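Okay, handing you the structure first.
Let's look at chain A:
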Amino acid sequence: MNKEELKIAITEILPEITFDETGEFLNVFVPATSLLPFMNSIRSNNNFEMDYLFCLTCIDWKDHFMMVYHLHSKKHRHEFVVKAKLENRENPEIESLSGIWKTADFHEREVFDLFGINFLHHPDLRRIFMDDNWKGFPLRKDYMDENMIEI
Partner candidate 1 sequence: MKTIFLISLSSLARHIHIWLEELIGNPNGVYITEMTIVGISLIVFLVVLCFFLGYAERKVAAFMQIRLGPNRVGPKGSLQIIADTVKLLFKEGLTPTAADKFLFHLAPLIMVITAMLALAPIAFAKDFQIFDISIGVLYVASVSSMAVIGILMAGWSSYNKYSLLGAMRSGAQIVSYELSVGLSLISIVILTGSLRMSDIVMSQSDGWWLFKGHIPILISFVIFIIASTAEINRAPFDLTEAESELTGGFHTEYSGMKFAMFLLSEYINLFIVSAIAATLFLGGWMPLHFGHWEGFNHVMDYIPSSIWFLGKTFIIIFIIMWFRWTFPRLRVDQLLNLEWKYLLPISMVNILVVTLMAIMGWHF
Partner candidate 2 sequence: MSLMGQDVLTEDGLFMVNIGPQHPSTHGVLHLKVWLDGETIVKIQPHLGYIHRSIEKMSENLSYRNFIFATSRMDYLSAHINNEACALTVEKGLGIQATPRAKVIRIIMAELTRLASHQLWWGCTGLDLGAVTPFFYAFRDREAINGIMEETCGARLTMNYMVPGGVMYDLHPNFQKHTKDVMASIKKNLADYDNLLTGNVIFEMRTKGVGVLSKEDAISFGCTGPTARASGVSCDIRKLFPYSGYENVQFDEILATGGDCYDRYMCRMAEMRQSVNIIEQLIDTIPEGDFQEKTKAVIKLPKGEFYQRVETARGELGVYIVSDGAASPYRVKYRSPGFSNLSALSQMAQGVKIGDLVAIMATIDLVIPDIDR
């Protein structure tokens, strides 16, 4: 499917979705609360079959977090980006996708480690890179550390 067809098909699944087509991919903005059912349906829906989650990350836009999921379908060879906005900076929460794509397990642990986003129902949510008793979340823009030096 091309971008236009994708837009129509996605709107059929979830009407309150907004799109952004400025970049290379079709960006699909999904409300954080309906992320899991939406992802479930695009994974299992025969028209989409987005079986390959090739990138999962988060962006700290200072006032909110943006979860970014790059999805690809091995069968249909189409791809788009799903984004979910997390307004709550103090305790950001979103459903884990590790039940749908196994790769999400490690990638969500990475995001949890570096951004402090709490993935609900994740099987093993621990810090992956940093020390277990590390304070703070290093990739947040407001992260400060006494060891950081200015070059």
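In the analysis below, a residue touches a chain if its C-beta (ideal position, glycine included) is under 8 Å from a C-beta of that chain, and two chains touch if they have at least 3 such contacts; residues count from 1.
A quick word on the picks: all candidates are chains of the complex that A comes from, given by their letters.
What you see is a predicted model; the values in this text were computed from it and never measured.
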Chain A: touching candidate in this complex (1 or 2): 2
Residues on chain A engaged by candidate 2 in the complex (per definition of touch): 22-25, 51-55, 57, 59-60, 68, 70, 74, 77, 101-103, 105-107, 110, 114, 127-131, 138-139, 151
